[in-house]
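Below, a portion of the complex is reproduced, with chain positions unchanged.
Residue numbering begins at 1 within each chain, and the chains themselves are lettered A, B and C in the order written.
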Amino acid sequence: MLEVEGVTKRFGGVVALDGVSLRAAAGRVHALLGENGAGKSTLLKCLSGVHRPDGGGMALSGQGFAPANPTESEQAGLRFVHQELNLVPGFTAYENAFVGRPYPRRGGVIDWATMRSRFKAVRDRHGLDLDIDVPVARLSVAKCQIVEILRALMDEARVLVLDEPTASLSEREAATLHGIIRQLASHGCVVILVSHRLDEVFAIADDYTVLRNGCTVGSGQVCDIDRSGVVALMAGGAFDLERVAAPAAAGAPLLHPPLLHPPLLHPPLLQLSGFSPSPVRDGLDLSVHAGEIVGLYGVVGSGRSSLLKSIWGANPLARGGLTLDRKQLPPAGISRRIREGVAYVPEDRRGRGLVMQHSILDNVLLPRLPLYRAMRRLPVVSWQLARRGVRKLLGDRSVKYGRLGDRISTLSGGNQQKIMIGRWVGPSCRLFLLDEPTRGVDVRSKAEIHALCRRLAGEGTAVLFVTSDIEELVMLAQRILVMAHGRITLDAANRDLSRQDIVHAAFETTKELT
Amino acid sequence: EDIAVLTPYLSSVATNEMIETFKTESAAKGWTVNVVDTRGDFQQLASRVEDVANAGVKAIVLVSVDPNQIGDQVAAAADKGIPVIVLDGALAKGVAINITTDNFALGSLLSDYLFKAMGDKGNIVKFFHSAHPGVRQRELALDKALGEHPGIKVIAEHYVQVPGPIDNARQAMETFVRQYGDEINGVWAAWDEPAIGALLAIQSDKPDSKALIAGIDGNPQAIDLIKQCSNLVATVRQDFPGIARTAVKEIAAVIEGKKPEKSEIFVSANVIDRASLGVSCN
Amino acid sequence: MTLVSRFGTLLGLGVIVAVFSVLSPHGFAQGSNLINITQQMSLLAIVALGAAFVMSLSEFDLSIGAVVSMAGIVSVTLFGSGWGILATVIITLGAGFAVGCISGFFVAIWRVPSFIMTLAMGTIVGGMTFWVSGGATLFSNIPVGFRDIGRGYVGGIPVLTLWAVAGTLFVAFILDWTELGRRILAIGGNREAARLAGVGVVPATVWAFGLCTLMAALAGLLLTARLGSAHPTGGNGFLLQAYAAAYLGMTAFRDGQPNAAGTLLGAAIIAVVANGLTILGVPNYLQDIFTGLIIIASVMVRNFGRAAD
């Protein structure tokens, strides 16, 4: 039994938590819900001893609990999967699992073999797929997420806290994780789960607590509430998801695709022929038309992120033909693509997306510096212009922030994500490459981002997005591509497909190969 | 014949002058000279002495070092039958000859000249650098001379930073000039580079100063400045070319198998001032 | 309290000046001495300002000391071969710029760690300087017109001080107002994120290193003008001091980012301490000890302010 009573936490002038209360019972899965910036991660960091609450109290099994540092909460039996990845890049998965814990020893020195076998056993027991012998720097974001999860499962936990663990996992891994969570709960573990995937919450959670602006605004049993009820609690008042999501193109159906298919008569905007992220792999063919929203689906490690990054020209090893609007582009070279009106949002916002110790302003400006010149031809920044432009841009994306000069690391995860996308939106954009665009984004903002995509498409921009969330895929994409093992195994219009088709295409080749 | 010349202070003007002369003179004899500079690093110097001894050179010349600082390596080279000649250094086990000017004598010469020029009374500023064993001897000579001349007082002193001694001394002198102004009657510099720095400070910040500056080494720039009738009035010139020439002569003898007559040869030093340069200033 | 954390290092300088003024009201606290300090700190400031460029990249350039020395030797050698002042200055600055560009190129393209790349570059440059100069101090043929760029006063302010101010404005302008500067800082903050956001990492890196050694070459020219001579290792002492100044500057003002004003402040702290301790006549070993303690203390002042937030 974990109890939180009236906890408050301030950062300078910002009130992150303002009297939060929560009761999570052993043997049950407790969902912690709230919009981006509601204070969920902050509350969890109070539990883990990273932050010390300014007021209020916490109790574990009836005893007062006030961890001064992560070690204390670990010793009390709490295990955490934080929202952002926290791994040592040069260490292997199994060693990362032991960082901060007592290493197994033999004869006083580290027993590497036992370390590895203990981790491998946990991995195999939970049926997760992971190469444990390479440095985690070489793993994809999703695999790193799995490392984080396995680390929390290394030994019996009294309380398991997961902050958006499935944000970058695809169906299969997520399902595996759900199984693990249920099983742990049935053994009497307290599980606290933060998630913006409401279907997930309704599938596995027993209880819920909703935060808004740092306050608890509702709690109870999941079976007593429905989706719109939760959304209303989070947003504070009745909230019409469908209205926010309304596409710019009038008369288009809501929430469900397909939007009217754009004219395919024109030659495609983006065309890949024999294009491959690496010289040793087979090339693949793919085309995206102006005004089209194409979703790229696949299981973890299927090669979607590599493909997107290579299209962006960020992969010096990429080979093959790539034409943009009939113009042949070299396989690598980012600045050329920017000039041609391509934009890209990577999936790992902390590692590859943002400069965390720089200000919000700097981060928004970075890819778009020439837009804010004091004089057209001089590469000199006009800060006045920049501030005005950025304020408007953040306002349009409903980003919650204090001052433009604040470090971007002080924003909540979801707000950072909105900035990553929003900073590319501009007049000259013709092709949007989005890798997991709604990772860690709340329901409302997700709808806003989807609406943005539709609006852009309506204006003739092509959108190619990668997602691991099949809901999002069928909701947003007009055309669906499925990748498995670096190959495209399905390419069809959304309306012609069933979910089984998609899942089947994502797994089929895998079965053949293994 | 291969001759190895090793020094930790090649960029010092005096050392450089000795080595240049040595190279020219050796070339005349048809020797191949290999110069090694270890930039103040004695562990390196020890290693390089081992190297050249292993390479089997005909003679090892150490310049501006106290061979005691690398005693074992010098002894080992001598045991291999390679003569070790020291220029501007000291004697040690294994050293065949040390050719030098007595640093203490240099210090005394400088002190006496400066004090006399000042009329045996007044205040001086002292620039020194005790880390260098030779330069430290000069400092000790100054202390002795001060004991004999109670009219002279050190009102300020500065430990000169190396590398960059000129600018460092200049900055310190700028400070002293502001602080003491006309109270400064003389500047005692343990070698010429700080003396030049001190002069630059006086020229820019107190051109009317009567302070007399003197140093040691006979640095060409210093001599030039003496000629220009500046406050820099004298430098004690060690006969570096003379030391180098003597060394070449002695090495030639040693190579021929002769035993050196003396293990220590002192080459004299003289004061260079306006008079000796034949300039008159009014 | 934010004030202390924001301006802590400036406060630190204030305290140091106050203490020296009390201890030596007639030596240290005189106007002429304070003006002179601005001159004494200027060359260090210029080298440190250059270092701020590569520190903005989160890299190092250890060749700057060698480049200072090189610039002096190259310029005097050129004067000796009959080149005019303007041509000499341009060639020397160009050579300095080229050294950094080469380092930057290797660092950017082949990911050679900058520490070792520039250490090696510094060794190479040092060797070439020695070759050109023959190891001797060069002092002849320096035109008076050239010497005047590094000495004397304009309107009561030392020329060198004006150079340092100009350098500070230049670096502040590049880092804060130009796209190049913002890109350099972004690369320093997160290279991969900057690259994926379309920042041309190679040109920005080459520029940053080039500007760094360009500033070092400028300092070398001014040093030669000031001293009227060039010594083949005369600038090597600037290396560590310049980084000390730049680091002091990083902890000042900008929350851990290298910046021009802070770097000038850092150079000022170092110069004031050296000047004050010399005036007080503290023995040289105690000067070292005090200098170390004062530098640590100046950094700490800011931290105390911050901890209290």
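Definition applied: contacts are C-beta pairs under 8 Å (C-beta built on N, C-alpha and C of every residue); 3 or more make two chains touch, one makes a residue touch a chain.
On a predicted model such as this, the values are computed, not experimentally measured, just so you know.
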| Counting every copy in this structure file, what formula fits the complex? | A x1, B x1, C x2
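Just so it is clear, only the chains that are shown with their structure count from here on.
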| query | Any idea how many Å lie between the Cα centroids of chain A and chain C? | reply | 44
| query | At what distance in angstrom does the C-alpha mean of chain B lie from that of chain A? | reply | 70
| Going by the touch rule set out above, which residues of chain B reach two or more other chains? | none
| request: For chain C, write out the residues touching at least two other chains, lowest number first. | output: none
| query | Considering the complex alone, what residue numbers of chain C touch chain A? | reply | 176-180, 182-183, 185-186, 189-190, 192-200, 256-257, 309
| request: Could you please specify the touching residues of chain C with respect to chain B in the complex? | output: 26-27, 30, 32-33, 36, 39-40, 43, 130, 134-137, 139-140, 151-152, 223, 226-229, 231-238, 274-275, 278-279, 281, 283-284, 287
| Across the complex, what residues on chain A touch chain C? | 12, 309, 312, 314, 334-335, 337-338, 344, 346, 351-358, 362, 365-367, 369-370, 373, 379-381, 383
